[in-house]
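A single protein chain has been omitted; all remaining protein chains appear in their positions.
And now, chain A:
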Amino acid sequence: MSFDHKHLIDIAEYSDTDIMTLLETAKAFSEVNRRAIKKVPTLKGKTVVNMFNEPSTRTRSSFELAEKRLSADSLNCGGSSTSTVKGESLIDTVMTLDAYQIDMIIVRDKHAGAPYIITQHSPASVIDAGDGKHGHPTQALLDLYTIWQHRGRIEGLRVGIVGDIGHSRVCGSLIPALKIMGAEVTVVGPGTLMPACPDVLGVDHVNLNLDDVLPDLDVVYMLRIQKERLEGAPFPSLREYHGLYGLTRARERLMRPDALIAHPGPINRGVEFDSHMADHPVRSVILDQVYAGICVRMAALFLLLGGAENGLDS
């Protein structure tokens, strides 16, 4: 197993082999998460900083659990106590953290490019836990993991991503990751939610009509509609959005019998889908994605902090 990445920021720098290594490692850690004692000493003595400059309960708790289960020491900074709120610049904060001799910084920031800036000012490994509208690579990996677990492969699958493509950091990583793994990607949504150049992300097809594409898809990935974005009025109402792009019981008839429903969470019931679809016992993999998040983040921490040399069972 060779894995020589220091950072997890730009998923496009990872090969299909790198990604497969991550997914296989995540699968191995899945076993740890099902034990009675969910802890291994793998990263004992390593210091990880969770720098969440923007609130994110889900991603943050997933990372924290992953760190704890690997026995890493972790330090939380950011949130309302963040130095940037007090006027300190991101770079000064990073240089301060660095003086503590830390090994890794996990960063969530509302500004695109923040993780990259950190790599320019700190020798620590950096994981992008979501930067502005740019990227969210561990989300992409947990999505791939979930699809892989359910379908046994990613290559050749047709994945449709529905909703706010243009403002989604999930898309910034998920679309390139799906392409690296050989999937075919269709994006669906109103023109106001499309990026200027979907093709540079790797999108194969752009469609404005959900009903047109639904019959072809193996995975229907619904993006969260951020209600705060409605101020910019990208569509007239949630009601109309739900009518055009909501995954409803009525639309289910258009779907392939084995098509999966995924969503990065947290979900808006009655917007992205109705409850029947969100909780669909066979199709919905939304809670599997949440579980996959811990496994994938353990794998990323392990591999980036040089765990491959320590051995998985140490």
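Just so we're on the same page, a contact is a pair of C-beta atoms (placed from the backbone, for glycine too) under 8 Å apart; a residue touches a chain by one contact, two chains touch by 3 or more; residues count from 1.
Please note the rule applied: contacts and distances are computed from a predicted model.
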Protein name as given in UniProt for the chain not displayed, "Dihydroorotase", "Carbon monoxide dehydrogenase", "Cytochrome c oxidase subunit 3" or "Hydrogenase formation protein HypD": "Dihydroorotase"
Which of A:78, A:135, A:190 or A:264 contacts the chain that the document leaves out: A:135
Hidden partner chain, touching residue among A:195, A:246, A:264 or A:293: A:195
Which of A:78, A:137 or A:172 contacts the chain that the document leaves out: A:172
Contacting the left-out chain in the complete assembly, out of A:11, A:70 or A:117: A:117
Hidden partner interface residues of chain A, rising order: 10, 89-91, 109, 111-114, 116-117, 131-135, 169, 172, 195-198, 200-201
